[in-house]
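All protein chains but one are shown in place.
Per-chain numbering from 1; labels A and B assigned in written order.
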Amino acid sequence: MKKYDVVIAGGGAVGAACAYFLSRDTDLKIALIDLKKPGNASRASAGGLWAIGESVGLGCGVIFFKTLSKLHSEAKGEEVPVMRPHQLPDCFFEFALTSNNMYPALHREMLEKHGVDFKFERTGLKFIMYNEEDRLYAEQITQGIPHLADQVRWLDAEELKKEEPYVTDDAIGAIDFICDHQVNPYRLVDAYLEGARQNGVSLYLNTEVTSVIRNGNVVEGVKTADETFFCDTLINASGAWANELYQQATGRTMPVYPVKGQIVLSERMPKIMNGCISTSDCYIAQKDNGEILIGSSTEEKGFDTTNSLDKIQELSQGAMKCLPILKESSIKRCWAGLRPGTPDELPILGPVDGVEGYLNACGHFRTGILTSAITGQLMTELVTGKKTTLDLTPFSVERFEEAAQKAG
Amino acid sequence: MKSLKRTRDITPLPSRNFKITVDDQPVEACEGETVLSVLLAANYARVMENDRNVASGAYCGMGVCHCCQVKINAKHKQRACQTLVEPQMSVETLANRFKEEGIKHD
């Protein structure tokens, strides 16, 4: 039997960030328990810190919104319309941008205090336009975010060629979100974990939480195959698997479900990209080690993590269209991650009405890497009873119950 | 251009053979051979320069280690041990796209 102040279930970006911030800012006794399941999203992620890009439906969202809009139109029997930007609500912008602002300092802190480098790179995110339709789309995006005008740069074909010489000559220009950057996603997770470990967190990796110990409406701890962990607070950071733990902790269900994303990775290449790229087909990022990462599909196939040729072909074609030099390279690896999806694409954060000793830190969908830092900070504030930096009402799990009641 | 001599064949090559070029030098080869065997027969030990500028030669010889990758017919990173020779094939050893491509910073 073990006793901790806080037990974190899940060691992906979000759980690891919670462990890091809690251990940095408090003297609490903390344990993190994680089993690497196939499809864990943090390791399958692109590592984009695309705060604006993701909020306006670029990056990882491109294929998602394409798919969504297609399904929507098909359901109504309409023709698929010209793609329109899909903008997330203001609360998400704030959540994403606040988190994004934390990375430069966090990167220095990790490097100096803990000797780990998660490869933060200032890259920008360029949306590449191939035709007038794309230009219209880009204009709609920028019109939707007037308050962020100073973070957007328009590049004509010539300027784009100068900055990204390997982008196809067919491109007519780009918009660049200058505050969107990238990290190495698995190094970020690793950095949080190493920082947490150095700060005294007990890491139980390769260990599965098998059940939650509950006493009435109080969550008292968790069990693993070999041990019992009592705690004052259980943080559910179980990614696509979060609903299982939630059910055990609360007896209710919440709508967090796996959304599969396939990713294609090239061989290591010389530097051919100065920044990250999103097109209307895919996103493309050259990582710190030179590999070109192309993502990603959006599929609801349960916990299946297999790769399929059709998706790999679509992604590869989209990337080759943008960067013809890829035709001289090979696909080195493909994999699939399971994003923890929610119906409104917003995370689920904070306490649950009528349940004590339990916090949600889940449902981060496409942006767990980007928003892990703010999530870690918010959880620390909740555990220590401080006022939270952001209003968590839009992220509470009760929103789904209210929505259900309204619908009912 | 001077031809490369094959000095390490265990048995004579069949009379029906053809030429390939290795680093622009013609060398005899015959149907069925791998590029690696031709390189070894012509006394080439240093075959590949990898992405991290380390030279290597054939190591596993069976397609597992990726240590004998050469440029074949203008395509980088072809495993010499897994590629069969064809007439007029052009092989370049120690070729590396990091020397040839990429954004060059001043």
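What we mean here is this: a contact is a pair of C-beta atoms (placed from the backbone, for glycine too) under 8 Å apart; a residue touches a chain by one contact, two chains touch by 3 or more.
Keep this in mind: contacts and distances are computed from a predicted model.
Novice: Under which of the names "Carbohydrate ABC transporter membrane protein 1, CUT1 family", "FAD/NAD(P)-binding oxidoreductase", "Tetratricopeptide repeat protein" or "Ferredoxin" is the non-displayed chain listed in UniProt?
Specialist: The chain we cannot see is, by its UniProt record, "FAD/NAD(P)-binding oxidoreductase".
Novice: Please pick, from A:334, A:352, A:369 or A:392, the residue that touches the omitted chain in the full complex.
Specialist: Within the whole complex, the residue contacting the unshown chain is A:334.
Novice: Among B:22, B:36, B:72 or B:91, which one is in touch with the chain left out?
Specialist: Of the candidates B:22, B:36, B:72 or B:91, B:36 is in touch with the missing chain.
Novice: Which residues does subunit B use to touch the chain missing from this display?
Specialist: Considering the whole complex, subunit B reaches the absent chain at 8-14, 30-34, 36-37, 40-41, 45-47, 50, 52, 54-67, 69, 75, 77, 82, 84.
Novice: Which subunit A residues would touch the chain omitted from the figure, given the whole complex?
Specialist: Interface with the chain not displayed, on the subunit A side: 36, 43, 186-187, 189-190, 193-194, 197, 203, 205-207, 266-267, 289, 306-309, 312-313, 316-317, 319-320, 326-335.
Following the convention adopted for this analysis, only the chains that are shown with their structure count from here on.
Novice: Please report how many Å separate the Cα centroid of subunit A from that of subunit B, as a whole number.
Specialist: 44
Novice: Which part of subunit B faces subunit A closely enough to touch in the complex?
Specialist: 51, 75-77, 97-98, 101-103
Novice: Which subunit A residues qualify as touching subunit B in the complex?
Specialist: It comes out as residues 165-166, 267-274, 290, 325, 328-330.
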